[in-house]
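Missing here: one protein chain of the complex. Every other protein chain is in place.
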Amino acid sequence: MTWTSAQGPGGRRPLGRGIVHVAIVLSVAFGTLGAALGYWGVIRATDLSTAPDDPAVIAAARTVPRGRILDRDGKVLARNAKDANGEYYRVYANDAISHVVGYASRLYGRAGLERTYDAELAGLAGDPIADALRKFGATPYDPKTLKLSLSLDLQRAAVRALGSHKGAIVMLDPRSGEVLALASTPTYDASAIADPATSAKAFQALLDDKDQPLLPRATIGRYVPGSVFKIVTAIAGLGSGAVGPDTSYAEQPKAEKDGLLVDGFRVRDGHHPETGSKRLDFVDATEVSCNIWYALTGLRTGGANLVEYADRMGFDKPIPFDLPTAVSQLNDGSGSGPGGFADDVELANAAYGQAETFVTPLQMALVASTVADDGVLMTPHLVTSMTGKRSGTRTIGPSRMATVIDPSVASEIKAAMVQAVEGDLGRQFTSGAKIPGITTAGKSGTAELGGSGEPHSWFIGFAPAEAPTVAIAVIVEQGGRGGEVAAPIAGDLMARWLRSGS
Amino acid sequence: MSAGPASAAGRARRTELPGVLRHVRPRPRWTEARLLVFAAAALAVGSLTLGTTEDGRLRFAQPTQLLVYLLALALAHGAQVVAGRRTDQVLLPVVGMLGGISLLLMQRLPQDLVVQDWFGGEVGLATVQLVWLLLAVAIATTLAIVVRSDAWLRRYKYTWAAAGVGLLLLTFVLGTDVNGSRLTLEIGPLSGQPSELLKVILVVFLAGYLSENRSLLMEQDTRVGPFRVAPLPYLAPMVAMWAIALLIVVVQRDLGAALLFFAVFLALLYVATGRVSLVVIGLVLFVLGSMLMATLFEHVRTRIDIWIDPFADPLGAGYQVVQALHAFARGGLLGVGLGAGLPTVGGRLPIPEVHTDFPLAALGEELGVVGLMAILGLYLVVIERGLRIGAAAADDFRALLAVGLSLVIGIQAFIIAAGNLKVLPLTGVTLPFISYGGSSILVNAVVIGLLLALSDKGVEPPPPPTPPRRGRLRRRCA
Partner (left out) sequence: MDGALALLWLLRLLFLFLLYLFLYRVVRALLHDLRTATHEATAELGRLVVVASPAGEPVAGTALSLDAITSLGRDVNNSIVIDDPFASAEHAILTFRGRGWYLEDLESTNGTYVNGTRIEAVAPITFGDEIQIGQVRLRLERARR
């Protein structure tokens, strides 16, 4: 018989080598398991265990009273109530604050500040030391009470002022960035959503409502700005040095009648025959809201500069804020010219606030705030402090968002904006914005929408002009002319605020 | 030579099945005893933790059950001491620890997850698991002591293979559907999952086949493209057997078992032949097969989708995995403590099927990363023991058998742990000794028992290697 060695000259040893290799592969495999364990149990531990769909968090939400939300004077904006089972649900002070405070509902999750600060209000997140100690405590949660810079009084007044119109009002303190009022209309009853008994019906009704009451227009609404955008052009033009306060254009008086020809397109202007054939300078042009002057300034400043200065104030990206914000834009970015404009026509039109320019009310309030605070833009914020039983109070102070222009440039623009409200001609456009006894600065805007609808009515401004403590932006959707609708609202609200002794 | 040595030679030539009581000589097993004491201490403290968490004051959770279990382990130890078997001393304590952890986990979970009607009374989760564990200890010890020869495994490999496939076909035809997969076979009052047993049968067959034909597989080649592969006539029946098992398993929708079979097959093939080319071809086949199955079967595609991003569908298909990951996150480094995890959602546990598919997630939440690393370490120890028994084995068959058996436990543990941790797609295999499930525990007990038997240093030496004749294969198949 013939046979070959069943084992070969190596005998058992090749088998042994294979076994060692298998052992190594398995060790590496289990090693990756250990790494995965470390990843999920340590690295992702905090964000997963505090996520709103974690069962422990859901259980806690029902059994641990959520932190309250207070306004700047300590008035309660959001508190807890117990239902029939002894579990907690939220109750809100007033419809006016719904878009700011939001709601916390068992069915529909969270919105507004209730969502942004969910972890703090539920008491889950904190500093690492508190987190570590939390495990030792009998109650592992330390819900924080939030204090806002919002004034309930002012907020309610703002919502009342808008009345049955759709629109938004943003008021803030330009020195610190604290938001005093953030109103959007139509508003809605957040308590109805938070109450488990009425939750589903109320939410469905709101979704079905054509007027979109759930939309926070002040931060998410994007509108054509119209003439209020001229302040941005002014900032870019004077800030970059392309124009000065004395700049005037020879062709401007004639173009008032015939329209300005830009690359075959006529820029029209029809607001101010009172100026006659006078060549307007910066202050004059602002006072009468001259489209021609601004179109020429826009062309002279150039698209790149315009976009750059706008971006410093928060354009073309979400604004850092306690609530989600939409992005304001000067153009849709598809153009090949400098700054993304397609051509000079688009640039000229954008310079006075038409074309593909869309802004949020919050963004325009920041523009006003920039001028008011001598060219420095402070980051807008709502929450000023968070207080927990165990962790104490943590204050959130003002922070600088950008330095946009020099104080000297800002004072030039300020002067022009004062003139726009208080000047002889300006008064005719923006009557009602002036606060009696206080130097008021501002700019109205009438944003044409094309088609047959009424234009948006805009106003941005601040007071007192020498040392502003409040800046405002008002938009009334399709409200008509800016000077007639938005301006008086702004004046009244600023007056109310200044009277109350901030 | 006189008649004496000749008859002695003749006697020595036949491999006998000696009686159970021959060569009985009590021997102390101090290492095993010490390890069992440590295990008992840890389990006792675990029980104390569980009881105190549940009750608020210091007491043990279900002390009777724990005592019965520890007693069983002690008896197993004693039996091996009395029988004087020089088997491995580490395997029983490690497996005992895993079983103890399982018992604690089952005690901790709501008892109504499993309700059986025994002898007129209703028994819950922990009691049933305890019974399985006790049976497991008994089976493992019995095999360790009684099995002194491997002839019954070695000789009838094709018979075993046929029996295994037959059992599987029976399940497919007569089995009951549970959760969309037909895995369970019910005969009268007993129900079990034959695919568990098939794993062991497959390993026995592969060990026998590979050890017999090892040299041929190593040395003779056919050319497949640029590769030199083992001779096809010898590889063919093996691949056929594997393919049949796989096909049936895939049709039964048991992806985990298919993966396990394949991995064990490749590993044993590599160990036996040392040829990386075979492994490479195998991996290529695996990738192709997976892609094919993913396109053909929707449930496979769903599994892969929720593996890649379970958070895309956290309330639907990805719910189980997402909840498991949340459990690991809640556990953190040290865990929340036995009995303190798994916050209920509307009265129900957050992780469905936690006692079968996700015991690791529950343990992860309660024992933390630290505790779970220790448990994974215990599985590595079991694998290491099995591989060492293989490396020290007297001949190829025993070596491959030991390696295969330890891989069955080790790779299975890896697959389900990886599924829990999103390293691999989730499959339905059980975590050996920790998951609830009679079939799983009993079959793994058989594995441990065989490993112990193989590790016995005083066991009958293997028969001399019989030369593989060329016609041998044909004769067997005829």
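We just call them A and B in the order they show up, numbering each chain from 1.
Simple rule for what comes next: a contact is a pair of C-beta atoms (placed from the backbone, for glycine too) under 8 Å apart; a residue touches a chain by one contact, two chains touch by 3 or more.
The model shown is predicted, which means the values in this text are computed figures rather than measured ones.
Enquirer: Which residue, B:L168, B:L278, B:I306 or B:L338, contacts the hidden chain when the whole complex is considered?
Expert: Looking across B:L168, B:L278, B:I306 or B:L338, the contact with the absent chain belongs to B:L338.
Enquirer: From the list B:L48, B:L167 or B:A317, pick the residue that touches the absent chain.
Expert: Hidden-chain contact among the options goes to B:L48.
Enquirer: In the full complex, which residues of chain B touch the absent chain?
Expert: With respect to the unshown chain, the touching residues of chain B are 1, 5-6, 8-10, 12-13, 31, 34-35, 38-39, 41-42, 45-46, 48-49, 52-53, 56-58, 89-90, 93-94, 97, 334-335, 337-338, 340, 367-368, 370-371, 374, 377-378, 381, 384-385, 388, 392, 394-395, 460-461, 464-465, 467.
The working rule: only the chains that are shown with their structure count from here on.
Enquirer: Distance from the CA centroid of chain A to that of chain B, rounded to the nearest Å?
Expert: Result: the chain centres lie 59 Å from each other.
Enquirer: List the residues on chain B that touch chain A in their complex, please.
Expert: 212, 214-216, 218-219, 267, 270-274, 314, 322-323, 325-326, 328-333, 336, 343-345, 350, 364, 368-369, 372-373, 376, 379-380, 383-384, 387, 390-391, 396, 399-400, 403, 407, 410-411, 414, 417-418, 421-423, 465-469
Enquirer: Would you mind writing out the residues of chain A in touch with chain B in their complex?
Expert: Chain A reaches chain B through residues 1, 3-8, 12, 14-19, 21-23, 26-27, 29-30, 32-34, 36-38, 40-42, 44-49, 51, 53-56, 58-59, 135.
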